[in-house]
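Attaching a single structure in structure tokens format; questions to follow.
Note that one protein chain is taken out, while the other chains of the complex remain in position.
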Amino acid sequence: MDSALIPEGARRCPFPVFAAGIAVASAVLLWGVYAMGLVWIKGLNQTNMNDYYGFALWIWADLAVIAIGGGAFFTGLLRYVFGIDELKHIINLAVVIGVICYSSALLILAIDIGQPLRGWFIFWHANVHSMLTEVAFCLSLYFSVLIIEFIPLVLENRQLDKVPFFHNLGHNMHGIMAVFAATGAFLSCFHQGSLGGVAGVLYGRPFAFREGLLIWPWTFFLFTWSAAAYGPCFTLTVCKIFEGVTRKKLVKDNVVDLLAKISGWMIATYIIAKIIDTIYWAGVTVSDMGFSFMHFYSDNAFYGVWILFTEIVICGIVPAILLTVKRFREDKKLLILAIVLGTIGVCINRWVMVLQVVAVPVMSFDTWALYIPSWQEVATTILPIAYGIIVLSLAYRYLPMFPQEQELYDAK
Amino acid sequence: MKIDRRSFLGLGLGAAAGVAASPMTWKLTDDISIWTQNWPWTPVPRDGEVTFDNTVCTLCPGNCGISVRKIAGRAVKIEGRGGYPVNDGGVCLHGISALQYLYDPSRIKSPMVKKRDAWKTVSWDEGLALAAEKIKSLRDLGRANTIACVAGSGEGTIAGLYRRLLMAAGSQNFYTMDSMDKTWKMLIAEMHGFDGTAGFDIESSDYLLSFGTGFIEGWGSPVGNFMANSSRKDRNAKLVQVEYRLSSTAAAADQWIPAKPGSEADLALSICSVMITENLYDKDYAEKSGKNFDDFAKLVTEKYAPELITRTTGIDVPKIKSLAAGFARAKAPLAIAGRGRGDAAGSMMEFAAVHALNCLAGNINKKGGFWMTKDADTMIWPSLVMDDAAAKGYAKAAAGPGGSPDRLFDALTSAGEDETPVEMLMVYNANPCHTLHDAGTVRSAIEKIPFVVSFSPYMDDTARLADLVLPTHMFLEMGEDIHGCASSVKKVTALSKPVAGPLFDTRHPGDAVIMLAKAVDGSVRASFPWESYEVAISEVMGDTWDILAKDGYIKCASQPPAFRPGVDFKLLVGYDGPPAPLGDKKKFPLILVEMDHMRLTSGAVASSPFAVKTVPDTILKDNDILVEMNPETARQTGVSPGRMAVVETPVGSARVKVNIFDGIMPGVIAMPGGLGHFGGDNRYIGGKGVNVNELIGPVIDPVSGLDAAWGIRARISRA
Partner (left out) sequence: MTKDNHGKAYKFGMVIDLDKCTGCGSCMVACMSENNVPFKENETDKKDSLTWMTVYKLTNGKPFPDTDICYMPRPCMHCGGKGDHGHSPCVSVCPATATDYGYDTGIVSQIYTRCFGCRYCMVSCPYHARYFNWWDPKWPPGMEEYLSPDVSPRMRGVVEKCTFCYHRYQEARDRAYYEKRDTIAEDEYQTACTQACPAGAITFGDLNNPDHEVYKLVKPDPHNCGRPRDPKAFRVLERLQTNPKVYYISEREWVRKAGDNYRKGEWDKKNMLTKADGQH
């Protein structure tokens, strides 16, 4: 039925099956859109946020999708700037994930602000001291870059490619992609960092505050590093999910192995930095502010040392070991465990850097504040997932997302 | 031109780019944001000329001077009136919120009659005719004595007019709400043989020994007391608070003495015993010029020596002795009784025991002491015209002896099926269905009365039971004479004046009663010769009126009265403790007390939206009231913080939430007063919490005949 659009030679499921799948995802998407509409029309009272929880589920979702979308810039950097050619076989996937993650992030921001119609004030009345201003600028610019990186892939669609203009455009864009990828990598390094800066500059919030270098708190560097380290884990996770769902091998083991190994070493170095940061923070920074380490992990029903342990040990040290040691990495199950743990790890990090920050009492007579999101918040947070599934499915079905697909099929 | 797919796409893209780059996009974006800055549903307050109008706040007996800021004639803000003798610029949250009472859309906007449980709007003429008809027919039937009236207080010309209407019609059934002032008045008569009111020179005393008095919970004249409290540091004056709970007053005090509830009088007598045994008292005043001193001394030294009462009070001997020493050695010591806000009459014996301290210290009618002042009786009422019906009715005794509304409703409750001691009730400036103890029974008693007229501006707990409402102005819309500054020695007589409205079809309460009297006709009409309230007040107040009309207020010199009446300890010689709270100790092991909270009103007027907003969530959470208890009490009763529980007392039960507070004595639980209002359409206070008065039953004081209850025995269990 839609065979004319499907890449030549590619084997795809029958259209009705595909359509049914898309319909299910769309239903979830519509639920999210409904919640989004409620929020836009009735305002943020639709959420369970409050004056203690000015930032909550959405900002976490925002930071998390940007972190796991970090596979795009980092793979781009490796492929185009460091010239690691094998990665061209997975870069398309990384870029599509990046586009999904970043567009989701922008959408969530548009829902999250109290006056969406004035959102552009962030550019017009920009405050250069604000990390959020830096985020807004870098985020939008990088999103444009991602679109530019995405367009050539779209133009490779069988029908579009027939149009000579698009064909030539795609071809030429490929030629200059290295420039964009480099720009993108630079921008991305910056906004990942700025997002870390958002928390790190909060000198009124001891849990978030970090000293640093020049105007940048350590979290600036840690966020960039962790996005680069864990982003590929998510790219690989999505890749594995694709392979599982389609029951096809789509990317060659050496490519996966290479990316996993790089990711592993990045995680290893990151987690060392993170541990040093945590020790310095606990021993010097908050101590100077009059707090003990346990202040941040006791006297409440949720945040205990377990969350730090999970983030650093289970979702940091463990995947670092699994991915750096060849023997483990080559074990399919351990590889999957490692990349899933890695993805969770970076999400936990973003969670604590948003939610635990505001949950912790700062004034000596204040109390812990815990919060449970409303269904509208949950629905709008699930929305990007449904949207991502739809975009990925469409991209997979109609675009040559996995260059090695045919080769691997033929080899079978 | 041939439009193929390519050029179509090109054109489309070009057009999109063009629109995006055109000024229109930017203009629209800008316009949309400007729209969000001017949403038509966000009000834009009108501007205009700024003026100020002075008047007096009557939301509580403090009677602070207030200044109303107006813009283009519309009242926008209330502030304290600088230089006013009561409050000098300070003002409490209720006074500031008065504009919310003024503009309250749930006010009663015109007279209403209840027909088969539904309200019907009527004109003033119709409403007045209805009430007048009832009075006439009762007089014709020779039952004029069954007309009753409950008013908030008896002072001032408006209350005078209501009292006069009753007398002119032929009834003694005029009641004012009980308060500690009544008890003090009786006590002064009893112990000093003097007819006057009590005053406490708090701001000059250097040692205040307070027996549960809530200076900071709103006792007496709140703002004046706050000011006096603040000046203590500079004056080097001490405040010692005897209370079973760390109230805001106890927290502000230099010393907190957590004596067991009900043992306050014993503690006072014990301090007396130390003062006497250690020769720390004013012999000239107490002994030489006092009567029955020796018997009193014998009683306290034999029965109330510190060693004997540490168990009952929980206060150890050295502390009692040091209290006695501190009190006696102070230059101007002052002991005060009247628990919490002083809304309740209290126990006469307890007041007497506390006042004995003042007498022993001899600090009577002296600077920084206890003052007795003669009521300045400046009103001149023309003589009443009483016809036969009036004379006959007036000869009959009041339904409730002693002028206490509790006794009136008691009489109604205990009346037989075919008896109707009260055929008609008028309620002005009072909300007995909320403020009297055992409010539920009061409600049933009022429901028994065939015809109830309410003169309330608000659909309060009592007005809702009325058959007719004749809505009066709220205080900012009217003028009246104010004789005030409760319990303070700074007596200020003031004239308030209308500063707004009237916004609705309401009448001045004085005009309303004059109109009613005129509608009754005959001798009743003849007793009300004035055209309006304004004429009445100017004639009745005589010379005072001229000064008030000119200056707004008269401040009596704050010099202690020149005379010094002697003291008779006879009342105390027969002392056998204040009445115990209701309830069986075994069945109800705990004691429930009402706690006053400055941010909630407890009188006739329910709290404003602003005030309710400031109330912490340890008092009200959603619609649930919280009961305060020591962690120990919670442990013993098995209830948990933040969870629901059921409080039961001999007169009622209620679902409450549990709040844990270390500062309350184990075994005592406290519930805030001022909640559980009906509120009518006012959803900002209506239906929130429980009225603690539904749980506490009245205890009639054997000496004063007034309600002496301050708490009740209770139990609590998990809901």
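In order of appearance the chains are A and B, and numbering begins at 1 in each one.
The criterion applied here is as follows: contacts are C-beta pairs under 8 Å (C-beta built on N, C-alpha and C of every residue); 3 or more make two chains touch, one makes a residue touch a chain.
Note that the structure is a prediction, hence the values are computed from the model and not measured.
Shown chains touched by the missing chain in the whole complex: A, B.
Of B:Pro23, B:Gly83, B:Pro105 or B:Gly416, it is B:Pro105 that touches the chain left out of the display.
Across B:Lys27, B:Arg74 or B:Arg643, the residue that sits in touch with the chain not pictured is B:Arg74.
Listed here are the chain B residues that touch the chain not shown: 36-37, 39, 41-48, 69, 71, 74-80, 87, 89-93, 96-97, 99-100, 102-106, 216, 222-223, 226-227, 229-230, 233, 246, 248, 251-252, 256, 258, 503, 598-599, 609-618, 620-623, 630-632, 661-666, 683-684.
Of the residues in chain A, those that touch the hidden partner chain are 43-45, 49-55, 112-116, 118-119, 121-122, 124-127, 129-133, 136, 198, 201-206, 287-292, 295, 357-358, 362-366, 369.
In the analysis below, only the chains that are shown with their structure count from here on.
Chain contact summary for the complex, chain B toward chain A: residues 5-6, 29, 32-33, 35-37.
On the side of chain A, the complex with chain B involves touching residues 115, 117-118, 120-121, 163, 165.
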